[in-house]
Every structure is written in C-alpha cells, then in structure tokens.
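Omission of a single protein chain aside, the complex is shown with its protein chains in their original locations.
The first chain written gets the first letter, and so on, giving A, B and C; residue counts start at 1 in each chain.
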Amino acid sequence: MPETNEDLYAVADFCLVPIGTGEPSVAEYVAECARVLEKTGLTHKMAHCGFEEGPWSAVMKAIHDCHAAVHAKGAPRIATDIRIGTRVDKELQPGTGNAHKVKRVEEILARDAKA
Amino acid sequence: MPETNEDLYAVADFCLVPIGTGEPSVAEYVAECARVLEKTGLTHKMAHCGFEEGPWSAVMKAIHDCHAAVHAKGAPRIATDIRIGTRVDKELQPGTGNAHKVKRVEEILARDAKA
Amino acid sequence: MPETNEDLYAVADFCLVPIGTGEPSVAEYVAECARVLEKTGLTHKMAHCGFEEGPWSAVMKAIHDCHAAVHAKGAPRIATDIRIGTRVDKELQPGTGNAHKVKRVEEILARDAKA
Partner (left out) sequence: MPETNEDLYAVADFCLVPIGTGEPSVAEYVAECARVLEKTGLTHKMAHCGFEEGPWSAVMKAIHDCHAAVHAKGAPRIATDIRIGTRVDKELQPGTGNAHKVKRVEEILARDAKA
C-alpha cells in the first residue's frame, strides 16, 4: 500500500450542469464557477467547462466550492463530470500540465505539416 | 457567496484508466481500487467502475487513494472520469443516494408494465 | 490509415442530464431512456445511468434516440456523458463486454478473500 497522505498533483477539467433551474441557459452558473476558481490560486481556465491543476485536494475543493456557489445561486441539483489525471513518471512543473499536453500534440502535428 | 466550508453530500461514480501499463487488462487495477474503497467506510460498490457516496471531501479522498494505490501497483499515469452529483432540495439519508435514484426509475417503469 | 467503415464493437455507459426542466427530479427522463433502449435489441441496462454494448453506430444511435425522446418529453437542453471502450486484442462475445469486466474483478477479489 502506498503512503496516501501525500497529495498527488492533478490536472483536471470539469463540466458542471445545473438541474431543475427552469431555464436552458447555464452561462450564469458557469460564470459563477469562474469567480470561484479565480479565488483559488490554482492555475485555471473557465470557458464552458473548467480546467485547473494543482494538488488533488485543492483541485477537488475548488470544484466543491463551485457546487456550493451554484446551489447558492439557485440550482437545486448539480451533476458534474470531472476528468482528472495524475502521473508519477515525471515531475510536472506546477501549472504546466495542461499546457504541456497541448504543446506536445502541436509539435507532432507541426512535424506533419513539414513532412 | 455561500459558506463553502461545509462539506456537501455527494453521490459519485468514477472510472479509472491506467495508462502505460503495457497490457490491455485493467482488472487488477480495478480490484486494487475495490480494496481501497473497502477501507473507507463510505457506501460503495466497485465493479468495472466504482460507485460511492458520502461527504464530498471523503469521496474525493477515496478516489485520490485509488490513484495512489494504482500508481504503487505500477501504472505510471492514470486518467479518471468522475461523475458527481449534489442536491440541496432534499436531505438524502446517508448511503441511500444511488439506491434511491435506481428505485425511482424502477417504480416508473413498473407503472408502464401495469398500464 | 485503418479501414474505418467497419463498425467497432463498443461497450458504453452513459449518463443523461436534462437541463432547464424546472424540477430537480430526473427519474421520468431516465425511465424514458429505458423505454428507448428496450427497443434497440442491444444488450443494455438502465438504472440511473445506462449501460449498453453493440456495434458503435448502434450504441450511439440508441443514445441519440434517448436524447430525442427526452427532448420530446419536454427537456429543452440535454447534457450527456458517455464512456465508451473498444478493444482489438480480443474478440468479445456479443453482449458479454460489461459482464466480463465485472466478473474478472470479482475473481481477483475472491482470491483476496481466500488468501
């Protein structure tokens, strides 16, 4: 069994869906999440879904606080899908996980263009 | 802004995928997660994906510990998809969230059968 | 490039969330999906989320038809999360994909119990 008290570094994206709001628009709720993430200090981006990275527990606390904020804004129920990744084969520079993944793919595609 | 220190009660299911293991089978890793969940005290079930419910932070800590255990078992990288729901319109009896959802649907379908 | 006209065999589970319905309960909509799946001929199970397997295009057509049915039932907007897997290392007996995954994990855990 591993020592699990140590927080894994996690790269996550999540999509939060308010239920029972009586209106199909979700933009106000997503904006509320952007305000919550802004206060976390985590590397993040919130567009229609949110991206963030940092210690697992901080990442999950931030999504919890988005739920709390969206409930407070009037949504009686929320369903969220979270994709979260961890790796132990390399040390990620804090805040570079999502950017790194995108960059690697772009480099490979740039090779295509040249070939 | 809501008081976010209070832990929302959450109902979750998650699907953990080990990456870079050199073998397509994931059963050993899923079994490892079942062992981790077994120790949590949360209402849970682990088949090919896992279901669990409880306070948000405990639910997320359990999935974190699954990652730690699967890394320790040799997977260099892990991608997990988590679906998590919270609601403030009714009090869920602890441990009944997933069962309740299934039961409501079965009742509706049972009415169909009679009609 | 592979020959992609051939339909991969797929094992899927999906969770459909109606948006803008004005009520937090989703059970009626999930029941509607159960009725749709029942007509597909695919191996399936619908509880709070749905499981199904079969040729990729049939699996996806079934989820599409769930969306159409749930829109027809009054939901103006729907967000669905689908987890879908394919493998080419072994031939799956049609209809056994989900059951097989669960069985392998149970066998491993049963060994634990004996050890």
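The working rule: a residue touches a chain if its C-beta (ideal position, glycine included) is under 8 Å from a C-beta of that chain, and two chains touch if they have at least 3 such contacts.
Note that the structure is predicted; figures quoted are calculated from it, not measured.
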- Query: Out of A:H44, A:H67 or A:R87, which touches the unshown chain?
  - Reply: A:R87
- Message: Need a quick check: the contact residues on subunit B for the chain that isn't drawn.
- Response: 15, 17-26, 76-77, 79, 81
- In the full complex, which residues of subunit A touch the absent chain? 13, 15, 24-25, 27-28, 30-31, 34-35, 46-49, 81, 83, 87, 89-90, 98, 101-102, 104-109, 112
- Query: Can you list where subunit C touches the absent chain?
  - Reply: 1-4, 6-8, 19-20, 56-57, 60-61, 64-65, 67-69, 71-72, 76-89
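Basically, only the chains that are shown with their structure count from here on.
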- Message: Taking the mean of the CA coordinates per chain, how far is subunit A from subunit B in Å?
- Response: 18
- Message: Roughly how far is subunit A from subunit C, centre to centre by C-alpha average, rounded to an integer in Å?
- Response: 25
- Among subunit C residues, those touching two or more other chains are 15, 24-25, 81
